[in-house]
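Provided herewith is a single structure, encoded as structure tokens, for subsequent inquiry.
A single protein chain has been removed from this complex, and every other one stays in its place.
And now, chain A:
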Amino acid sequence: MAVSAAVFCLLLLFNAATTNENTTSYNLNTTLGDQNVTFDFMENYTTPQPTEFESTSPTPSSTSTEPPQPTEPLPAEPLPTSGRLPTPVTTVDSVCPCDLHESVCDINCCCDRVCAEELSLFTSCSVDRVSGSQQLCSGDVVSYSLRITIDGYSELQASAGEEPNYDILCIQSQNRVGGLSHPPPALPTDSSFDSLFKEFTSFMFGSEERQVSSAELQDSSGYQYGEVMLTADRGVFLLPAAAITADCVDSSPAGFLKDQSSVCSRRVTLQQHCSSLPPLSMNTYTDIQLLAGKNEDAAVVPVQVCSVVLQSVEGTQTELQISDGGDLPPALLDPSLCANVVLKVAYVVKYSPAGDIVNVSVALVLGFVSEAELTLEQEFHITFVQEDGGGGAVHSSGNPGYVVGLPLVSGTRTAEYPLPAWATPVVVLTGIVGSLDPRDTLSLLLSAEQQDCLRGPQQRAPILFAVDSVSGCTLRLEDAANCSLVQQLLLDVLRGPNPPQHVASFGNSLLDSPMDWLPIKNNLNPGEAQSCSIPLSLHLEVQWTQYGSLMNPQAQIVSIKEIIQTNTTSLEVLSAGSSTLSISSSVAFIPVSAAALPGYRATPTIDAKLPFDFFFPFV
């Protein structure tokens, strides 16, 4: 009831309000043009506006023309440039937002007072309506428009008045001064400037701190994790890496104890760069003198070259016997053949527990590059090992369960079984040069550019735990004439040159616990084959399960099976007329553990025990 009464009162008030419209017309010659531009001038438009000319039109009776006064007394010492805020312009007929040139007429600005003569050039009004607050029941509105007279000219019609608002819930009278205005801003003073600045500025350009990241003086003389390592000439030990693109960024530092391996590319024009581009020459990576610690007087640790491998254009690698101080600068043998270009760099840094660098050694792969212009790929690795005992550490693929993405641990049983000697454990260090050869472990054929199974060196990739993968090569039918030979060759290609027969069921299985090692089951029986059959695919099926707590489950391999599919019909039928046949090699990991389901820890049972004397008189 109270609400409806209030609405009723509002309606009464609205009806009682008489809107007296005062209209003034200018009759000026202008040309024709119409354009609908509305400029809503809200009451809170507080831009300081010079109002030096008198208003010529009668001021409409406005209810909200009182400028909001700053309520707080101004502090004693405002900053010189801020001073006092000018009085905001609130009457709509004196507001002219398009009047941007003082005492010069602005074209198409109909509210510009100095445009008496230029009005004939106007085609439309850029601002044709200036209104006050839309929430008042009768808001002040000044509208400007152009009209064609009977002789073909246009004349400006400016009308100022009040426009009734037919909204039921409009504001009849406004007694809260500044209710529709912005609150008066706090003027900055000497004392409040910093706090105001902090309040209103959060982010801006140039706010990023340029911190000097060189080693500041600290208590410890050794390096800490992630710190850049210094060289003897007060520089920083750099290791090229790829940043926002695949291109090598040469000025990226290497962080202490941050193992890092990066592959990046470099565009090279051999004739121009072969012997002159520093990143291609071995010197750049070997002539480095590192500082053992951060101090000025720290010992100097030179980089020792431990091995240099030379790679031919075809990709075969031979180890060079290099004497101390030997150097192989890149040499241009031919306009399109450059020798001794650095392809891979692997540093091994030995450190002491105090954070001092003890020894740095580097292994390099140099190669021949035989294209006039190419994008050269380079690999850079750095590993940190502890000074004592760290060198022979065996990397395990999990502790105890396998970790997803680490290679399977495999091995070959030696002949002198039943002695518990499981020789040649092959553990693969992912992507580290100088580690054990991935061709000796359980690995998968890697698709190469040549695609032919029987030609060229085959690349192999280690099988990573829980990563299903497939790859393959092609067999040309004319090669398959000598069946028994091709069968053996293909099996060697698919299985790898030295296939292991056992796989560890845990990531950290020990060599002297034979029960932890699973034999690879095999479905191929070589003696059984009556007619020779060509293996078409090799598929490894690894079943693994999870055990242990839900939070930290451990993965265990429960069985591994090698499935070799051979042809049952002739190869010509299989290839369906084409001259090649695809041979595939794949691995699948099958989780056989039951998934954990949400449920009660135990079925809730009613465990209501009555007191022993509850039925006292009866029992």
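Throughout what follows, a contact is a pair of C-beta atoms (placed from the backbone, for glycine too) under 8 Å apart; a residue touches a chain by one contact, two chains touch by 3 or more; residues count from 1.
FYI, contacts and distances are computed from a predicted model.
Trainee: Select, from "S1 motif domain-containing protein", "Transmembrane protein 231", "Exosome complex component RRP41" or "Casein kinase II subunit beta", the UniProt-recorded name of the complex's unshown chain.
Mentor: Its UniProt record gives the name "Transmembrane protein 231".
Trainee: Which of these, A:202, A:316 or A:549, touches the one chain of the complex that we don't see?
Mentor: A:202
Trainee: Can you work out which residue in A:154, A:252 or A:509 touches the chain that's missing from view?
Mentor: Considering all chains, including the one not shown, the answer is A:252.
Trainee: I'm checking contacts with the chain that's been left out. Which of A:114, A:196 or A:242 qualifies?
Mentor: For the chain that is not drawn, the touching residue is A:242.
Trainee: For review purposes, identify every residue of chain A that touches the missing chain, sorted by number.
Mentor: 44, 202-205, 207-211, 213, 228, 241-247, 249-253, 255, 258, 260, 262, 267, 375
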